[in-house]
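Just one protein chain is left out here, and the rest sit where they should.
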Amino acid sequence: MKYEHIQQEAYEANMQLPKLGLVLFTFGNVSAADRSLGVFAIKPSGVPYENLSPDKMVVVDFDANVVEGTLRPSSDTKTHAVLYKYWETLGGIAHTHSTYATSWAQAQRDIPIFGTTHADHNTVDIPCAPPMHDDMIKGNYEHETGFQIMNCFNERKLDYKEVEMILVGNHAPFTWGKNADKAVYNSAVLEQIAHMAFITESINADAQRLKETLIKKHFERKHGPDSYYGQ
Amino acid sequence: MKYEHIQQEAYEANMQLPKLGLVLFTFGNVSAADRSLGVFAIKPSGVPYENLSPDKMVVVDFDANVVEGTLRPSSDTKTHAVLYKYWETLGGIAHTHSTYATSWAQAQRDIPIFGTTHADHNTVDIPCAPPMHDDMIKGNYEHETGFQIMNCFNERKLDYKEVEMILVGNHAPFTWGKNADKAVYNSAVLEQIAHMAFITESINADAQRLKETLIKKHFERKHGPDSYYGQ
Amino acid sequence: MKYEHIQQEAYEANMQLPKLGLVLFTFGNVSAADRSLGVFAIKPSGVPYENLSPDKMVVVDFDANVVEGTLRPSSDTKTHAVLYKYWETLGGIAHTHSTYATSWAQAQRDIPIFGTTHADHNTVDIPCAPPMHDDMIKGNYEHETGFQIMNCFNERKLDYKEVEMILVGNHAPFTWGKNADKAVYNSAVLEQIAHMAFITESINADAQRLKETLIKKHFERKHGPDSYYGQ
Partner (left out) sequence: MKYEHIQQEAYEANMQLPKLGLVLFTFGNVSAADRSLGVFAIKPSGVPYENLSPDKMVVVDFDANVVEGTLRPSSDTKTHAVLYKYWETLGGIAHTHSTYATSWAQAQRDIPIFGTTHADHNTVDIPCAPPMHDDMIKGNYEHETGFQIMNCFNERKLDYKEVEMILVGNHAPFTWGKNADKAVYNSAVLEQIAHMAFITESINADAQRLKETLIKKHFERKHGPDSYYGQ
């Protein structure tokens, strides 16, 4: 009974994915963490969304050991575990193969910051981590995926508390936040940003990145100490 | 009780945005004005559409002072206020980040008038105002956005009573009309025009603007003194 | 009471347009003819689909005179009338501004026959009639639109009984058939053909038209004397 709150949270967040048009079949998963207990609840592997229920969410610790649940957890569980372990404020993580974000990942390109929709959420281009080295792939693949994500942030001097999304090259996006709901929100925002950036470049091959003053202004409207968006 | 009619009108118009596929989450807002009272009702900031009700609409005067309501009004309220103040026949304003119109804004291009769907509503390319100067951005940003829109119309000698839509460069579209319903209608029309113009250029990079006789004919079918569209 | 059957048929066919995603607001109209009576029923102008009912369909003769009904008929009524008058086997006509077909019309290009989906319905590229001369536009515009369509078929030696669709350059598609239902079916097929041809050229700028043997085979499967599609 001790984990019901995160199982419920993970369940509800996972069920948002098909409603938001972010997944086909089972191509996505969301987790919700309780940091005081050092565990997170995550979607079971390969179970269709219509068959999910809160009690089917698998509870796992930050070393990816199953703590509660009879089903096998998502095959991406180790990636979630690594991110929770090292990024100490995360409360939720989402992974999808959403159409446009995944296409940018396949194209191995950062998503340029073309407008205020993007700037409302991030002050930088959405980073695309390079595909992993062969030894990482052949080894503990999902575990290494977590490090690939963190290495990209370290190399670019990005702060995971400010930039809550990444593309893994040739693979697909990961997003996160203070809880599972925010992680899913970020997946939907990323998909919309990715969609509009694709169209923007088709309309104008020389489209320019947003200028710094606008980036700053829009981000601070929503996130700075003087933010005035929302209630 | 004095403002119920515009709160109801603003509520209904805002609820059209998700139904018409023009918004993700809370990325849009509509207002409805009562010019005799010198106020308008607008969506509260950051409140999900499914949680809205007429009484939550915030009533604001044309200098953007809250007149009634406990919630904070949309972060774009000052832009609405400026437009109502100086464009004296407006009864409704809509702002969205709809996918295709926003992409043209990000590409910083006017939308060429390629066909009769466009000409049924406008006789000119849809204008894209340039991004603002840095001092305007750093200053009273949303207030200045209203002036950026009006300056663009003045420079191009456009009449806001004839052209009821604009793209703000790097940002997104604003539309307006005699009431909130018409403003939302114009947002949906703009999105469709933007979508088809994108495809048209992909099909034929040398696609030509509509010739003047056709522009004139189609606009007058719907809007001239001898219009014969509708009942 | 004498026209109820075509009013019902026209009503049902018009209501298919929003269900099939072929119209935004009122941007489309369908008519159903009774050739023995020399009249057709057509959507009233500018009335939203959700407010339609069979008795609101306006009955008009082949010279575009209103025979029954209190509402003003579609602004495109004269185009329908001309086509019924001269193409003597038509039982239904549909006009939409559907996204992809209209974009090809705006690009002023025929839609190349790229595959069997196209060949199942037509043995030729979908023709795009050129925009009209200025004197035709300034004159009896909708009446002349009918002649523009017929002239295009005459010049290209196309048979309206075999090719049941056309793009009017800079404007939008018209489709027809033995009844209103078939006309709407053709509008939906045309939109799908237009969508796939756009993607096909994006994937392969040198995509080739279907070879003649395949065109012939697929069309005859569905339409020849030895057709074996359907029941």
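Going in written order, the chains are labelled A, B and C, and every chain counts its residues from 1.
Everything that follows uses one rule, which is that a contact is a pair of C-beta atoms (placed from the backbone, for glycine too) under 8 Å apart; a residue touches a chain by one contact, two chains touch by 3 or more.
Bear in mind that the values here come from a model prediction, so they are computed numbers and not experimental data.
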Q: Considering the entire complex, write down the shown chains that touch the omitted one.
A: A, C
**Q.** Of A:Y49, A:Y86 or A:Y141, the one touching the omitted chain in the full complex
**A.** A:Y141
Q: Decide which residue listed in A:D55, A:D125 or A:E201 touches the omitted chain of the complex.
A: A:E201
Q: Just the residue numbers, please: which parts of chain C touch the chain that's not shown?
A: 114-117, 185, 188-189, 192, 195-197, 199-200, 202-204, 207-208, 210-211, 213-214, 217, 221, 228-231
Q: Write the list of chain A residues that the hidden chain touches.
A: 24-25, 27, 44-47, 71-72, 75, 97, 99-100, 102-109, 131-132, 134, 137-138, 141, 170-172, 198, 201-202
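Just so it is clear, only the chains that are shown with their structure count from here on.
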Q: With over half of the numbers shared counting as same, classify the chain B/chain C interface as same or different.
A: different
Q: Can you check how far apart chain B and chain C are, centre to centre, with Cα atoms defining each centre and the answer in Å?
A: 33
**Q.** Intercentroid distance (Cα basis), chain C paired with chain A, Å
**A.** 46
**Q.** Overlap residues in chain B, where contacts from two or more other chains coincide
**A.** 202
